[in-house]
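Here the complex is missing a single protein chain, while all its other protein chains stay put.
Should a chain be cited, it is by its letter among A and B, assigned in written order, with residues numbered from 1 in that chain.
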Amino acid sequence: MTTEADRGAPRVSPLYDPKVRGIAYQVVLALVIVFVVYEAATNAIENLRAAKIASGFGFWTVEAGFDINQKLIPFSSTGGSTYGDAFLVGLLNTLIVAAFGIVLATILGFVIGIARLSKNWIIAKLSMVYVEVIRNTPLLLQLLFWYNAVLKPLPDPRNSVSLFGAIFLNNRGVVMPTPIAGPNFDWTWIATLVAIVVWIVLSYVARKQQAATGKRFPANLIGFALFIFLPLIAFWAAGGPLTFEYPKQSRFNLTGGMQIYPEFVALLLGLTIYTAAFIAENVRAGILAVSKGQSEAAHALGLSNGQTLRLIVVPQAMRVIIPPLTSQYLNLTKNSSLAVAIGYPDLVQVFTGTVLNQTGQAVEVIAITMLVYLTISLTTSFFMNIYNSRMALVER
Amino acid sequence: MTIGDNLTPMNSSGAYLGSGDLPERKPPVLSRGAVAWVRENLFSSIPNTIMTLLGFWILWEITPPVLNFLIFDAVWEGSGRDACLESVRNAPVGACWAFVKVRLGYFFYGQYPIDERWRVDTVWLMGTLGVVWLLWPRVPYKNWGSLYFFLIFPIVAFFLLVGTPTFNLQKVPTNLWGGVLVTLVLSTVGIVFSLPLGVLLALGRRSKLPLVRLFSVIFIEFVRGVPLITVLFMANVMLPLFLPDGWRPDSLIRVLVGIALFAAAYMAEIVRGGLQAIGRGQYEGAQSLGLGYWQMMVLIILPQALKIVIPNIVNTFIGLFKDTTLVSIVGIFDFLKTIEASFVDPRWATPVTRATGYAFAAIFYFIFCWGMSQYSQWMERKLATGHKR
Partner (left out) sequence: MKSILKAAAFGIAALGLTVGAASAQGVLQKVKERGQVICGTGLGIAGFGMPDEKGVWKGIDIDYCRAIAAAILNDPMKVKTVSLTAKDRFTALQSGEIDVLIRTTTWTMSRDTSLGLNFAGINYYDGQGFMVRKSMNIKSALELNGASVCTQQGTTTELNLADYFRANKMKYEVVAFVTNDETIKAYEAGRCDVFTTDASGLFAERLKFAKPDDHMILPEIISKEPLAASVRHGDDQWFDLVKWVHYAMLNAEELGVTQANVDQMLKSDNPEIKRLLGTEGKFGEMIGVSNDWVVRIVKNVGNYGEVFERNVGMGSPLKIERGKNNLWTKGGLQYAPPIR
């Protein structure tokens, strides 16, 4: 191991040379990993072959032959849907419950987090009890509870509770009229798009103007008004091209219309309430991390309570809140896989449940499922990291 | 009238002095006592009052039904479903605790042979002793406590639970274990193994060796990216597929490994946070004293880093404890699963059986998790004294 350069330096036994040791550690680690992966792969192939189990991804285009109740894309056993379609249905169901859950949990979490710091004793204590109870019981139990809590008080479909004769509530879920777009409905979408673009441009211009001249321009107010009224005007001008398909009572259920299933509601409720308790704690910690001097200084400048919270405290608290918030979002997404316990057809239920069982190809199915969750996680972290770096303290 | 009205310029320098008496102020309203407290904390303004009323309304809606179910309408004695059927009793029926009572042995020990259950009890007693010894600051000889809890206790517990012919203890295969026993074994072993593994992974992620770092990053991100259910499914039903013919680790051990690895990845990120909070000076100081990498880490860096993140570590433990319920989905008979398995018994099939079982489970998990979190907050306050600014 000795080279020309080493000659002058004191001789160290290679056993105690940190560089040599480092290389040795890495070589050992690499060997162990390669060995383990190689063994696992060959064993799996060998075992699969010995038991003559089918392998490969051929099942993807095979007809599925079963049905799923909640589907965002057409899927039916009669329509020749494949296992690949089943995967998509499951994936979309996972994504939609995660998306709604994230939005609702964030709102509820902020409310509870701020309520815990309320000066009102009973509100603060109630929030504390909420957080403690929810955080200290398993989510699985809570989901089972919510599923029963959703189903129990609702009537059967023949005795549905109806709102305005159009929306029906029963233990099969909420049934609403389906809007059916007429030929000229596209103008409404275009108007919405235009309004959004104008809003973005306006707020950009307003920010520039405020930075340059100090004058403020109510860009958000105008943008919001545009966002509401422009599509309405377009809709009216096109002659109101929208009809509704109303749900009709049949012998068992209401047929027609859009349906929100109780499994979805229960899962959403469970995930929201569970995650909100954690978010509330993050929010509380974030707000407490902003020193009292900040809000005192804001008050001294004459800002109102609301302004202080909005302009001074929350932006600073956000820096502390965002990193843990990201993990909460990821947890919520992963926890949505507990849907299996209450029969919501998410990715795990449909794909690693029914599809795995009908095809028997565990290795492929589980690998795909893990990959999907991994992708979701990494993408979410990526975007939250971007947001985080934009919010991070710019030190001068 | 403002204070300024009473002030008139007295001299050329522009100083103001009062020229008359200030008007008398009203005496302050009560600032002590229950009434003042209520006024200050509950009804200080109109929005505040509305919030208070809302709070009371929520309490009013939630508390009576819960208490009725758990206590007042509950059935405490009985030997079969008739005891808990509304139609038979002609009275509202709350929780059917009689069912829990009959099944309690099964909930706690699973199918562990009845004559051998003293062994489980002994392990629980020894475990409690160890936990109290280590966690209660007043108890002396902590070093001996660690030795006992981390070395003597696991060995003795292992031989007691599994059984060994040397001491004439009948072998009890793990598929007979169940209930609280499995839940506690899973969580304690998971906790004990995930911490050192997590520390190693965190060090690996901050290591200067590229391969070690790469491996740690991939492992941590992969495990944190997938749901525990899929990990458990891998460990519980698919692992034998990847093992050579003839290797068949016990299913409880496989699930244990799955849980420990899963928790370790989360632990690693928490420990990493702690490591990042330690200033460069600490590393440099340690190095200037001539300490090697491991000496530096074990003696200087880790004690400080771990102390900072104790609350987060405990939170991970709580999460792990709650997550052990997921093993019920892959068919391990943990506490929750033994309860669910008892629902299928026709002799106890009533409308309230399930609710009772779940309520019992919820109370059990709450007591453990809440206890842990209270302890961690108490410890945090104790440890924090030196660092308050």
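One rule holds for everything that comes next: a contact is a pair of C-beta atoms (placed from the backbone, for glycine too) under 8 Å apart; a residue touches a chain by one contact, two chains touch by 3 or more.
Small disclaimer: the values here were computed from a predicted structure and weren't measured.
J.: Touch as defined at the start, partner being the missing chain; which of B:S19, B:S87, B:N143 or B:S288 qualifies?
T.: B:S87
J.: For the chain that's not shown, point to the residue among A:S250, A:S291, A:S304 or A:N385 touching it.
T.: If we include the chain that is not displayed, A:S250 is the one touching it.
J.: Would you indicate which residue among A:V37, A:I53 or A:A367 is in contact with the undisplayed chain?
T.: Selected residue, touching the omitted chain: A:I53.
J.: Out of A:T192, A:T352 or A:S377, which residue would touch the omitted chain in the full complex?
T.: Of all options in A:T192, A:T352 or A:S377, contact with the hidden chain holds for A:T352.
J.: Who touches the missing chain here, A:T82, A:S118 or A:N171?
T.: In the complete complex, the chain left out is touched by residue A:N171.
J.: May I ask you to list the residues on chain A that touch the chain which is not drawn?
T.: Output for chain A: 1, 14-15, 20, 23-24, 27-28, 31-32, 35, 39, 47-48, 50-54, 65-69, 77-78, 148, 151-152, 156, 171-172, 250-253, 255, 262-263, 340-343, 345, 349, 352-354, 356-360, 362.
J.: In the complete complex, which positions of chain B touch the hidden chain?
T.: Interface with the chain not displayed, on the chain B side: 85, 87, 102-103, 106, 110-112, 114, 173, 175-176, 178, 233, 236-241, 244-248, 251, 329-331, 333, 337, 340-346, 349-351, 354.
Simple rule for what comes next: only the chains that are shown with their structure count from here on.
J.: In their shared complex, at which residues does chain B touch chain A?
T.: Residues 41-42, 44, 48, 51-52, 54-56, 58-59, 208-212, 215, 221-222, 224-230, 233-234, 237-238, 240-245, 293, 318, 322-323, 325-326, 328-329, 336, 355, 358, 361-362, 365-366, 369-370, 373 of chain B touch chain A in their complex.
J.: Sort out for me which residues of chain A touch chain B in the complex.
T.: That would be residues 18, 22, 25-26, 29-30, 33, 39-41, 43-44, 46-48, 118-123, 126, 132-133, 135-141, 144-145, 148, 330, 334-335, 337-338, 340-341, 348, 352, 362-363, 366, 369-370, 373-374, 376-378 of chain A.
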